[in-house]
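Structure first, then comments.
With one protein chain withheld, the remaining protein chains of the complex are depicted in position.
Presenting subunit A:
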Amino acid sequence: MSLQSAKRRRTLSTRNRPLWMLGPGLVLMALVIIIPLGLALYMSLLDLDQYTLRSWLQAPFIGLQNYVEAVTASPLLRSIWISVSYAVVVSLVTLPVGVAAALATQNRFKGRALVRSVFLIPYILPAFVVGTVWRTMMQQGGVIDSALGSAGVHTGLWLNGPQSYWTLIIVQAWSSWPFFYLLVLAGLQSVDSEVHEAAALDGAGWWIKLRYVIFPYLRGPIALALIISLLHNINSFTLPFVMFGVPAPQDVQVLSVLTYVTSFQSFRFGLSAAMAVASLIIVAIPLFVYLRAVRLDTGEEGKRA
């Protein structure tokens, strides 16, 4: 560490820095991310609807009233609960699946490359395609119903009513488990072959070996994957939007969809901005953990070690 950082310090030039090369990126991010972020905060304090939007700078300033309304008189809290619980459930469901898939494809076998490619398909399919396809499959009397029906299982509506919440979880789990698979697979590569040999010499059974030898190696990657997966799922918009449309059934009205509907269907822009700010606060917690966990400069060395 000390040797490396000393070397880095010496070779990183402090003269003739072409800082202007950061310019284009900085300008874009300032114009399209930072300024709109400030704008969002400001608009959340305005009484902004379709009549005042055109001259939004003159819209009445109403302080925190949007926030008060969002909390007391809108489905915000319910949507927050749906988003957060959905993100947690999906992450917890997909974690073991991804781990199992990684363990199963760790060793060579005939056709492994093909299996690995196939495993990635759900993850790489665009969410709007996944949503369209699963909506078709899960419609009333569709292929899922008829398959379950021939097995003697009769379920209610998938796309409406309380069950829709689980529909969303099932579909999101289907499309996102390969993420854990990928990260765990990468984590498994950091296990030295000596470790395997030592375990074999000790005559450890496969479960004992997994539990006490392999899993400790995976703790880091899994923790990181969990945080990223939570962030990803809390923000998820496309899948619920495409699967259930707007206005969404209330059981799948996740925070992002509620914010969207409040803006572009009810035209309560100020209220919607307040909701969006709330979503930022919710994301901030896992994001903070994530940024603390990632080592910015030593990521490369840490990985090789």
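Throughout what follows, contacts are C-beta pairs under 8 Å (C-beta built on N, C-alpha and C of every residue); 3 or more make two chains touch, one makes a residue touch a chain; residues count from 1.
One rule holds in what follows: contacts and distances are computed from a predicted model.
Asks: Report the protein name recorded by UniProt for the chain absent from the figure; options are "ABC-2 type transport system ATP-binding protein", "ABC transporter permease", "Twin-arginine translocation signal domain-containing protein" or "NADH-quinone oxidoreductase subunit J".
Replies: Missing chain, per its UniProt entry: "ABC transporter permease".
Asks: Going by the contact rule already stated, which one of A:Leu45, A:Ala70 or A:Ala101 would touch the omitted chain in the full complex?
Replies: A:Ala101
Asks: To test your reading of the contact rule: which positions on subunit A touch the chain that is missing from view?
Replies: Within subunit A, the residues that touch the unshown chain are 9, 11-14, 16-19, 21-22, 24-25, 28-29, 31-33, 35-37, 39-40, 43, 53, 56, 97, 100-101, 103-108, 115, 117-129, 132-137, 139, 141-147, 149, 174, 179, 182-183, 185-190, 193, 196-197, 200, 206, 209-210, 214, 220-221, 224-225, 228-229, 231-232, 234-238, 241-242, 245, 255-256, 259-260, 263-264, 269, 272-273, 276-277, 279-280, 283, 287, 290-291, 293-297, 299-300, 302-303.
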